[in-house]
Structures are given as C-alpha cells and as structure tokens.
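Of the protein chains in this complex, all but one are displayed in their positions.
After this line comes chain A, so read on.
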Amino acid sequence: MTGAELALYLLGVSGFSGMIGWLAGGRRLPQRAPFRPSSRRDEATMQGVGLEELLAVLPDCAVLLTRTGSLRFASMEAQAVFGDALGTIVRHPDVFAALQRLDAETVLATADIILDVPVRRVVHLVFRLVPETLSLAGVPVLAILSDTSEKDAVERVRADFVAYASHELRTPLAALIGFIETLRGPAADDPVAQKQFLEIMATQAGRMQRLIEQLLALSRVEMMEHRKPRGEMDAARIVSRVRDESAPLCAARGVELKTEARSLVFQGDEDQIVQVLLNLVENATKYAVTGQRAPVVSLVMAQSTVGGKAGVSLTVADNGPGIEARHLPRLTERFYRVEGGQGQSAPGYGLGLAIVRHIVDRHDGRLFIESEIGAGTRCTVWLPLRGERRQAKERPSLLLG
C-alpha cells in the first residue's frame, strides 16, 4: 500500500486532479498523526507521510464515516465549507440508507440531501467503501461532499424577490398613480395642490427606491449565505468604520454614539459585519430618539463564550422605550414591523434585521436581542473566533467522536 495508491482512490471518488502534482511537489506536513497510532499505520505511509495527514489537507470536502454513519474525520476543507452542519449531514436518513447499500459488490453510492437549518443547503455526497487493506484506522467509508446550494439559492432568491417586490411595491405604486391622475385631472390648474402632491410623490418614490435597494441587499446576502467567509477582519477596525459611517446619521438625529473596542483579528467578511452593525445602529438611533431621555447609543465589543466556543460579541444598545417581549422572536422576519406600542412606530421596511440575521448565520454566529420596557434594547451579534482557533491548534485536522 502506498500513498500513490491512495491518491488513485481519491481521484476515483473526487475527480480531483491536482493531487499528483502536489505529491510530486514535496511535502511539508505536520509530523503528528491525528489518529491513534495503529500497527497498520506504519505500512500505510509514503515516506513517513500518514494517510490521515494527507486527507486532512486534501482541497476537497472529505470525511471518514463508520458503516453506521458516525463521523470520524473531516478534512480541513470540509470543516471550512460545512462547519457546524457536518453532524446534521452525516446523520440524515438518506446518508444512512446510502451507507447500507454499500457492500463488497457495490463500493460506490451517492446521496443528495437538503438541510433547512442552520442555513438552507443542498449537499451531494459520494461514498466509497475503502477496502480492508487500505482501511484508514479502521474507518471503512470515505465520502466526498459537495455543496450544490448555489443553483437552488439562485432560483429561490429570484422567486422570493419577485414575490416580495410585487407585493411591497404595489401599495406605494397605486398611491403614485392616484396622484398622477389627480394632477392631470382635477388639480391640473391648481399650483398649490400640485406642489403638495409632487412632494408626496417624491417621498413615495424615494421610499420605493430604498425598498428595492434593501430587497437587493437581502437577495445578495441570501445568495452567498451557504458560502463560509474566508477573509480576515479586525474588531477595532470594524467598530471605527461603523462609528465613522454612522456619524452623519447620528448627528442628524441628535444621538450620541459611544464606542468601545480593541484590536482582535479573526476570520469573517468585514464589509458584511460592518453592514450588520450599521443596520443595528440605525435601528437603535430610531428607538433612542423616541425615549424620554437624551438619546444615547453604544457599540461595545467584548470577548465571550457561547455554547462552549470562544468568540467576539458586538453589542449595540439604546436607551429608548424598549420593545415588548412578544415582538422579540419575530423581529428578524422579513417585513415584520413593531406596531407603535408607544404611539410612534419607527419608519422602515422590516428588512434590516432580516439582512443581519442572514449575515450572522453565514458566520455561524448568533443574534441575541434583549429588551426591557423603559430601559432600552440591546442587540448582540456573537461571532465565533474562527481562524484564530485554527492558528492556535497544532495540527490541521480535527478528530471527531
């Protein structure tokens, strides 16, 4: 058994063609084995390179499974692309059914599955039964995963866009047409009414334009939701960008913005996170000005742990009147608006938080909204410290289970 043989197996399963060149190009691999050393291990090496180390750096989403579907190993690429969703994927009943089909004669099987949570994904899996002689630490099934969500997302997003645009634009458009008819008919010779109507029409048109912009932004974030962010971002730079970009808005509304952050570099899409915080700050200023006190909005960065994972939380808090508990879980629904409990409902389309939610999901983060009547609302975006964690780890692969 040689590494080259393994490479041929992988080629058969994944169609990946760069492997041979990579093998010829020399090796700088971690020396520690991610698997328990076994007697078979010494044979299953090529010049001291373990099969598992090789699999770990395979630029494809490879996982090793037992016959009953327990996940034993995931390549770095599989972890980067699927992250939290790997567990849900491998225990899907269709995956189990495919594993049952494998036997001495049927060594290949496939499955296509659709997941709803944490983000909608369509995944295509190819399974290969690994022969006993090549068995990787006794784990018999090698699977290659590919994410085919893109096509599905494009279709869904397009359909949604048309539905929402037509639904939400119908009312303001009907109003515009009404005014145009009035201007051509009864108000044709009334300059005072004309001026007044044109003003209302300009407001309505501007509203429609902003709505379309928001819908497009929502479509964009939905389209790339299943693609994990790979850039780097700095918490301090994010906060200072948000402060600068929201300064005109805060000045116009007479809101004092306090920020607090320190430098911490981790993995994520910086522009998107800035967008998230700008949306939250904009909402917070809206609420702060309807409160009884001088409006203050704060943006604070802190390190915190959620569900045992280290991460960064960015909290936007206002001192407005607060939001009733019954609205909280529904705030991120599209077009959900808190009807004015205090008599003043904030203007908006109910899309800002939907956009926030999609971006946070893409980062495997969490969104927490807390509110106390009379004291204010706190929105916390928690993002896992990806990237950082990987640097701290000595070996590139993760042994699961």
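Please note the rule applied: a contact is a pair of C-beta atoms (placed from the backbone, for glycine too) under 8 Å apart; a residue touches a chain by one contact, two chains touch by 3 or more; residues count from 1.
By definition in this document, contacts and distances are computed from a predicted model.
This figure omits one chain of the complex; the name its UniProt record holds, of "Integral membrane protein", "Sarcosine oxidase subunit gamma", "TRAP transporter small permease protein" or "Phosphate-specific transport system accessory protein PhoU", is "Phosphate-specific transport system accessory protein PhoU". In the full complex, chain A contacts the hidden chain through residues 66, 68-71, 84, 87-88, 91-93, 95-96, 115-118, 120, 305-309, 324-334, 336, 353-354, 357-358, 361, 366-373, 400-401.
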